[in-house]
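Just one protein chain is left out here, and the rest sit where they should.
When the chains are written out, they are named A, B and C in that same order, and each has its own residue count from 1.
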Amino acid sequence: MLKKQHIPILVTIGLFVLMFAIGSFRYTGFFSLQVLMNLLIDNAFLLITAVGMTFVIVSGGIDLSVGSVIALTTMISASLVQAGWPPGLVIPMVLLIGALFGWGMGAIIHYFKIEPFIVTLSGMFLARGLCYIISINTITIDNAFYTSVAQTKIRLPGGNFASISVIIALLVVFLGFYIAHYTRFGRNTYALGGSEQSSLLMGLPVGRTKMLIYAFSGFCSALAGVVFTFYMLSGYGLHAMGMELDAIAAVVIGGTLLTGGVGYIVGTFFGVMIQGVIQTIISFEGTLSSWWTKIVIGVLLFMFIILQRLLSQRGWAQRR
Amino acid sequence: ACGSSGDSKTASSTSAAAAVSPSTAAAATAKADKKITMGFAQVGAESGWRSANTKSVQDSAKEAGIELKFSDAQQKQENQIKAIRTYIQQKVDVIAFSPVVESGWDTVLKEAKDANIPVILTDRAVDSKDTSLYRTFIGSDFVEEGRSAGKWLVDKYKDTKEAVNIVELQGTTGSAPANDRKAGFDEIIKSNPNLKVIASQTGDFTRAKGKEVMQAFLKANKNINVLYAHNDDMALGAIQAIEEAGLKPGKDIIIISVDGVKDGFVAASEGKINFIVECNPLLGGQLMQAAKDVLSGKELPKRIVTKEGVFTSEDAKRELPNRQY
Amino acid sequence: MKQGGPVLQMTGIHKQFPGVKALTDVNFRLFPGEVHALMGENGAGKSTLIKVLTGVHSIDQGVVEMDTKPIKILSPLDAQNAGISTVYQEVNLCSNLSVAENIYIGREPRRLGRILWKKMNEDAAQLLKKRMNLEIDVTQPLHVYSVAVQQLVAIARALSISAKVLILDEPTSSLDRGEVVQLFSVMTRLKNEGLAILFVTHFLDQVYDISDRITILRNGEFIGEYLAKEIPRIELVSKMIGKDLELLEELPKGDAAAQVHNEVLIQATDFGKKGSIEPVDLTIHKGEIVGLAGLLGSGRTELARLFFAADKADSGEMTMAGSSDAIHSPRQAIDQGIAFCSENRKLEGIIDDLTVRENIILALQASQGWFKTISRKRQDEMADEYIRALNINPPNPEHLIKNLSGGNQQKVLLARWLLTDPNLLILDEPTRGIDIGAKAEIQKLVLSLAQKGMSVLFISSELEEVLRVSHKIVVLRDRHKVKEMVGDEISQKNVMKAIAGG
Partner (left out) sequence: MVKHHLFWPLTFLCALLVFNLIYSPDFFAIKMRDGHLYGSLIDILNFGSPLMIVSIGMTLVIAATKGVDLSVGSVVAISGAIACLMISHGDGSLVSVVIAVGTALLTSIVLGVWNGFLVANIGMQPIIATLILMVSGRGVSQLITSGQIITISNPHYKFIGAGSLLTLPFSIFIVAIVFLIAYLLTRKTALGLFIESVGCKPTASKLAGVKSKTVMFFVYMFCSLCAAIAGLILSSNVSSADGNNAGLWYELDAILAVVIGGTALTGGRFYLAGTLVGALIIQTLTTTIYMIGVPPEITLVVKAFVVLIVCLIQSESFRKSIAFRWKTRHYPAEREVKQHA
């Protein structure tokens, strides 16, 4: 059953495939399962963050704190683990902290009617600042559990491999999809983004939903932080700088409207993949200077969005 | 002075490379049939120093006949890791990179090791316990730079009895050069209780911020004797602020900075900066040589220290014509 | 019919908005098994009473009792839980969600927390078919449907909530006669099942058709509660407006033939758009009022939008007398002297955050461009003029339009377009939500404008209204033009026959 609202998603997927194909023709070693797997391995944390961000944006808000929360999570994890805490305690704890942090921001947004942009911007400063208070240096993790999770390779046919983080990220994507489409919380999120006033008049629990959304985003960021900790095996206050923009861009490229109400988790998945492919292409090209790298990223992004719009026809990204 | 550029050293080590054992030489020629490909994962282009570093690597690669795969991580470690993964995927002959931070490299370096690709670090080390993950590390030592700055200051004020008020312009909060240059400096000046850092704030390594912060320092503190800036750009911004306040940089306020970019040297030769600790970005030649050595099977020392000098105003005047960046 | 006390009782309700006293000491009772009409002019406080009851606004003073127990309702959710189901005046649904979701959101059928989409869609389709006689694709997002359909969906949502009290705030304002009959039959059935229904409308006929009891508000004050069969029409109206009114039965349309100039203003040939309206030929003369009649979704709005270039036609063409420029955008249409007052005042009409004055002058200022600014003095004059002419309440030009009552917003929009002094005025449901007094005024106004040479394209779901004002009536059915009649041909019987397809 092909519906009109699914066309943009298909176009996005198609363009991803196209970009991958172009890369494969152009560069040797590009066309392989491992390159695809690396996209997932290297973007697992972004994927997880972006799923949380999708909910926030669909509800008509925005969460700028995600990058800092990731950094804070790595920092807390690293300092505690190095202090001898067992990972089995540290990980649930940081996840709880992330969720509470998000919930707190959601509560301020809801009860005091302050713009999400500002509240989460303060959250961003705060989380980043807390990192520096813990330490301005990087803290290396040499805990056996963390290193083994980080270095476990999940063997795939043909000598390829994935990592545990990939499994986590894919689970989160699936979970996000399920929550968005098959739970009341998910549908309330869409309603909230469509019109907050109407949601209220229809008797939906606006306040609770809103706080839950930010808590969920905080939880996702913290989970991304855990995955990031696996990835880096260190805590550092400067980790994940500017990640919020990457996440927002991925969500928007995936067809979610910043004005809220319309959005797709699957789209977000491909939004992340597309950013990854652009980066991979640039690395494979390997002849661009620092500045040309930036320019080319911009140009590729531009071409992608233009094509996406042309192919999916009638402005689905049109703001109402 | 001691401001020898990397290139002179390249020449000497090239001759050393000629004396290789026959077996490795065979391997080397086998490789030499094919052009060497190097993947270089640069941190970014956040400063003039970094751009000079990039240019040096690119130029030296061309000169040495090495095909360079270059990528820019935009100051993000995760991007650097991604780039290294693509190099592994592309089966380059050797991977080189300047780590953004010391920690967090084990996983990807293991992958490189599994794929039999040697890794060379430049500019900064990694803190892996497993030192087999990389072949060698070419670069400077930020803590040492801080120490050099401190030593000069301690030396200068060794006879002074009254308190010396120091203000410090730090680099980007949390960044490795900022942390280390501060740590090295603090370590040394501890020895003289008269030397007191009365204000310390980040200037983000930029001129504009350096000027802005210095201006606030000048208003908040009546008596500043010394300025220690973590890089030349902040020092140059601060000089403007000092001049606008009607003071003479280098005279009323002693200025110490790190890096030694050309503009810094100009200021030093005019006497506005009293002391510069050099941090040499021109590592390209050494890097290419090391790459060739590694591929020809030569054992390399785990650390190749770049030759870096310290310059007083007089040294700077002499050295200025030789500065290229 | 009524046993025992009221299910809902409000006593001594006060509500003050910044600068406006919306309710003063209002009492209201609602018994099980009755339809209770709440009557009053635009801005009398009907919607406000409903909103304070359902927790949208807080109550300044007063008591609400349900089943004789005082209750506190702090949010619409509380109201819903207390057994009050409401359709608010403006369609308050989420247009990004599907029709089915809009009906069931918050109450979706679930198993183990998982929403059963299939069941929900089937239920929704069935509910709409059975109760509203509406067969549409319930999986489509709501915004693809016209306002009328959206209103039906809102009603369906309210009906599907099993409640003790049902509140309908002007549910019929954009429904045609057939739909209204359908709705009334549902209401009668529910009433007989013992539901208490609060019903707001400006149509007197409907009040007498369905309601048992009437409460009248005037200027936020409680005037009285009456049994419908005991209060005659004239008395009802005079109580509403506070003075006697000679109800206009026959409007002086004058001699149609003499009035309408022979001069052609607009000539559309083969004008249409695939998927929304089949090609139509239509001629509009100078000073002519052309009424569009048809059922819901017959394509009246669609045709009007084509004339204004709000949608782009893909066949045929439209030419305007004295100009050869094609019209590609609303802006060009305005430049050519066309004005379009949309039926969807919430989305396409009012600019919420602007004041009444700014909303009134917006179109005129837009056509004059950036730099030919209308001086503040002129703006105030114009705003005052139309506030007086259309009796906009409160008469304060600096009031934010979003704080006006629905009917008054509609009047502001009318003022916006009248101010541009167009050659062709397109009015899509201009009297939607407007009280009887003002409605008569507007009809008179339209006729007098036509007399002065303005052409009008008039769309209304109220057939009598169309018959009353139009010189020419075009009947649409299933997005086709089926009939055009002028002069003596125009009669209720003929039009109905054409609409029904006889």
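Keep in mind that, in the parts below, a residue touches a chain if its C-beta (ideal position, glycine included) is under 8 Å from a C-beta of that chain, and two chains touch if they have at least 3 such contacts.
It should be emphasised that the depicted structure is a prediction, and the values quoted were computed from it without experimental measurement.
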item	value
Displayed partners of the chain not shown (whole complex)	A, B, C
Which of B:Phe40, B:Phe185, B:Phe217 or B:Phe275 contacts the chain that the document leaves out	B:Phe217
Which residue of A:Leu200, A:Ala215 or A:Val277 touches the chain not shown here	A:Leu200
From C:His57, C:Arg110 or C:His480, residue that would touch the chain that is not displayed	C:His57
Missing-chain contacts mapped onto chain B	45-48, 50-52, 54-55, 170, 173, 199-202, 204-208, 211-213, 215-217, 219-220, 233, 236-237, 240, 244-246, 261, 263, 325
Sites on chain A contacted by the missing partner chain, in the whole complex	108, 111-115, 117-119, 121-126, 128-130, 132-133, 136, 195-197, 200, 206-207, 245, 248-249, 252-253, 257-259, 289-299, 301-302, 305-306, 309, 315, 317-320
Chain not shown, touching residues in chain C	55-58, 74-76, 308, 310, 330-331, 334, 340, 342, 347-354, 358, 361-363, 365-374, 402, 416
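Going forward, only the chains that are shown with their structure count from here on.
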item	value
Closest chain to global C-alpha mean, per-chain Cα centroids	A
Top chain pair, ranked by number of contacting C-beta pairs	A-B
Inter-centroid spacing, chain C versus chain A (mean Cα positions, whole Å)	44
Centre-of-Cα separation between chain B and chain A, whole angstrom	34
Sites on chain C at which at least two other chains make contact	none
Touching residues (chain side chain A, partner chain C) in the complex	3, 5, 181-184, 187-188, 190-191, 193-195, 197-205, 261-262, 320
Of all residues in chain B, those that touch chain A in their complex	39, 42, 44-45, 51, 54, 58, 68-72, 74-79, 81-83, 85-87, 89-91, 101-104, 106-107, 110, 127, 129, 172-175, 179
Complex contact set, residues of chain A against chain B	27-30, 32, 34-35, 38, 41-42, 45, 131-132, 136-140, 142, 147, 150-151, 228, 231-234, 236-242, 276, 279-280, 282-284, 286-291, 293-294
